[in-house]
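Got a structure for you, questions after.
The complex appears here minus one protein chain, its other protein chains still in place.
For subunit A:
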């Protein structure tokens, strides 16, 4: 830590920090840099959310001011709910994301359990085959996917999206969970088997022990799906199966000049994931960190 601060110690510390001991400056510098970057990271979002609740006049006159009773205005939100079915879009996104996470975690952990637990002919080839999908972006197969969806009649269907996203999430899930399953103590599984447990039962005993891996994969799977624009744009452009991201994109395109409405949509679309993230941020970060170390 000191490594980074030492040379800048005298330079970056403002007059406020000069009075205390020099050692205290060493602990202040990281905070100064981190806080500056927090402003860079969160400032723009705060600016958008704040201005979404202000009148058009106030948005342009005093963009940095917090909404006051004088400038408070939610006409943007009214426009949004009158002109677009955001409740439906939210529901669609929710259904797609939750179903996909469920399938990826269930099917991924089952396959990972088998790959970690048993020895059989072709296991190396199968592991490699499943792992290939980690590096190859599924978007490259879009032409084939659209073709397939048209043939099996899953265009404009949430189920079609779930299948594509599940296929997209499985390779990493299988790869990471296999490593987690290998660390489950063998004695535990052996004990269960000696007690007459079936292999399915052994899986159900082992699965809760890889919870950190499941959490990490859940996070990895959730964000790109909720936020994806590509597949909703191509597979479910219709109104009934529209997701929040696509709904917001189309709405924003139409109402570019209505700043109140634009700010309102941005706030609406950003808040759920942000709220979820803020509530579970510790688990989120821990999951990502432990996933990274694997």
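The working rule: a contact is a pair of C-beta atoms (placed from the backbone, for glycine too) under 8 Å apart; a residue touches a chain by one contact, two chains touch by 3 or more; residues count from 1.
Basically, contacts and distances are computed from a predicted model.
Looking at the choices "Peptide/nickel transport system permease protein", "Metallophosphoesterase", "XdhC family protein" or "Carbohydrate ABC transporter membrane protein 1 (CUT1 family)", the name in the UniProt record of the chain not drawn here is "Carbohydrate ABC transporter membrane protein 1 (CUT1 family)". Against the chain not displayed here, subunit A makes contact via residues 1-7, 27, 30-31, 33-34, 37-38, 40-42, 44-45, 47-48, 60, 63, 103, 107-108, 110-111, 113-120, 123-124, 126-130, 132-133, 135-148, 163-164, 166-168, 170-171, 174, 178, 182, 186, 189-190, 193-194, 196, 198-200, 203, 223, 226-230, 233, 244-245, 248-249, 252, 259, 262-263, 266, 269-270, 273-274, 277-278, 281-282, 284-285, 288-290, 292-293.
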